[in-house]
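Quick one: this structure, given as structure tokens, is what I'll be asking you about.
Note that one protein chain is taken out, while the other chains of the complex remain in position.
Now for subunit A:
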Amino acid sequence: MTALSAQKRAEARIGLVLASPAILLLVLLVVLPVLATAGFSLTDYRLGTQTIGFAGLDNYGTLWNDPRFWQSVGNTALYTLIVVPGSVGLGLGAALLIEGRGWLRPFYRVAYFLPVASTFIAMAIVWEFLMNPSVGLFNQILFALGLPGINFFGNAQTALFSMAAIGIWELTGFNMVLFMAGLAAIPRDLYDACAVDGGESGWDRFRMVTWPMLGPTTFFVAIITMIRAVRVFEVAAVITQGRPEGATEVLLYSIYVQAFQYFNIGYAAALIVVFLVVTALIALVQARFGGGREASR
């Protein structure tokens, strides 16, 4: 055996040693829990009962036939369908308008980004107060204008939209910063070429250069926002508890209630598997069409 290959082997051993804490922890904190959860979803396990029996796909069957599950899925989907176009569109609009706005630019940037840098649950509680039906600022303004107030979180027709408004407020600034980076990367001479081709108005410049060049950024921003939107949890958990009439019951909140309030382990595990499949599908769409950028945990 040559000295070189001995050295390579020693090196390989060290590589494994350096990686081993991470490997061990990944197995312990991610792989094992995920597999165990998939396993639990096939049982009738409930915390507090002594027995644990194999239940096949019963939990999934229960899910499928549970109108509350479908309401939760529907609410999460509707929330996502409002928040993604809302915060992506407003983020893009803000980024376009802020471009070249001179001395007020830093102010706008800070103002729009502040929700991202704030502690979300604290601000959600502030929103709840703003939307308070009697003493909240919004209804005080409506009353002052002689209009009827809105029972934002008390009414099944408006509760999910109120939640989505908070979500859009939270995410717009984040998306704006990503779009600003995308805009800065567009080569200036494309706009010159556009002018030579007769593209005069701002709309022409947007249609012929900005929008096509921003394609990958827009896709990426939309996917990131989608991943965040399907994880909506705080407002439902703290402010509405899924009420009224389940109008704000969202997927993660259903999981939380089943797992940690009812201790319905088998059923909650099945919900978690559904949640994992949904988030993984979104991420796979990104990996397949988005040029391999990774979303964070």
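Criterion: a residue touches a chain if its C-beta (ideal position, glycine included) is under 8 Å from a C-beta of that chain, and two chains touch if they have at least 3 such contacts; residues count from 1.
Here is the rule we go by: contacts and distances are computed from a predicted model.
One subunit of the complex is not drawn; among "Cell wall polymerase", "Naphthalene 1,2-dioxygenase subunit alpha", "Multicopper oxidase domain-containing protein" or "sn-glycerol-3-phosphate transport system permease protein UgpE", its UniProt record names it "sn-glycerol-3-phosphate transport system permease protein UgpE".
When you scan A:L81, A:A111 or A:A193 for touch with the missing chain, the hit is A:A111. Considering the full assembly, A:A269 is the residue among A:A164, A:V209 or A:A269 that touches the omitted chain.
One chain of the complex is left out; on subunit A, the residues touching it are 11-16, 18-19, 21-23, 25-26, 29-34, 36-37, 40, 47, 90, 94, 97-98, 101, 104, 107-123, 125-127, 129-130, 132, 134-135, 137, 140-141, 143-144, 169, 172-174, 177-178, 181, 202, 220, 224, 231, 233-234, 237-238, 252, 255-256, 259-260, 265, 268-269, 272, 275-276, 279-280, 283, 293-297.
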